[in-house]
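Before anything else, here's the structure in question.
Then we have chain A:
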Amino acid sequence: MIPDVDLDLQTLFALVMVALVLVSAVLVLILDNMISAVAASGVVSLGVAVLFVLLHAPDVAMTEAVVGAGLSGVVLALGLRRLGLWQLDATDTSPERRGGKPDA
Partner candidate 1 sequence: MTGLFSISQGHSVLPVVLPLLAAFLMQPLGRVARPLALLLGPATLALSAYLLIRLWLAYGDAPYALAIGGFAPPLGITFYVDRLALLFATAVPVLTLLFWSRGEDDADPLRRDAVMLLLAAAATGLALSGDLFNIYVFYELVAVASFGLVTLRATGAAYIATVRYLLLSALGSVLALVGIAIVYLQTGTLSLAQLAMLAPDALQNPLGLAPFALLLIGFGVKAELFPVNTWVPEVYATAPTRISALLAGLVSKLAVIVVVRLLVLAFDGTGATQLMLALGALGFVTGELAAWRARDLNRMLAYSSIGQLGLVFVGFSLGGTAGMLAGLALVLHHLIIKSALFALATRWRGALARLTGAARSAPVSAGLVVLFALSLIGVPPLPGFWAKLLLVLGLVELSTPLALGALALVLLGSAVEANYLFRLVVRLYARPDDASTPALPKPKLLDFGVASAAGVLLLAATVSVVPVSGWLRGVADQAADRAAYIDTVFPTTLVQSGAR
Partner candidate 2 sequence: MRNLASLVFTAGLAFLLLVIAAQLGFGEPPMRVGGAILEQAPAEVGAANIVTAVLLGYRGIDTLGELSILFAAATATGLVLVRGRKDCGHGTSDPPGGFILRTGADLLFPLLLVVGFYIILHGHLTPGGGFQGGVILAAAFFVLVLARPGADGSGGTSHTAIAFIEGLAGAGFIAIGLWSLWDGGEFLAPLLGKGVMGELLSAGTLPLLSLAVGLKVGAELAGLMTQLAEQPAGPQHPHPQAEDRGS
């Protein structure tokens, strides 16, 4: 084990993951393009799955990864496709297509 540095490895790793999760959570609300918002919500799920591994909860980590990133990502992406919000290029920015940003 690395000598007991003030901030041990696990807390550092937890800090990085929590920061990643919080940033991508904010991104979900801010990003205009709905596809990237769904992708960001997938990142949140995966980040939380990693946090569950750190908390010694392997069952929950597996469920969160499979169900959170996999299944809900597929369901949300299918929903986007059917809602017609699936536009990859940012050129098409009519408010309805963009999905309307929350007015902060």
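A quick word on the picks: all candidates are chains of the complex that A comes from, given by their letters.
Just so it is clear, contacts are C-beta pairs under 8 Å (C-beta built on N, C-alpha and C of every residue); 3 or more make two chains touch, one makes a residue touch a chain; residues count from 1.
These numbers were taken from a predicted model, which means no experiment stands behind them.
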Numbered candidate touching chain A, per complex, among 1 or 2: 2
Residue numbers on chain A that touch candidate 2, as the complex places them: 58-59, 61-63, 66-67, 70-71, 74-75, 78-79, 81-84, 103
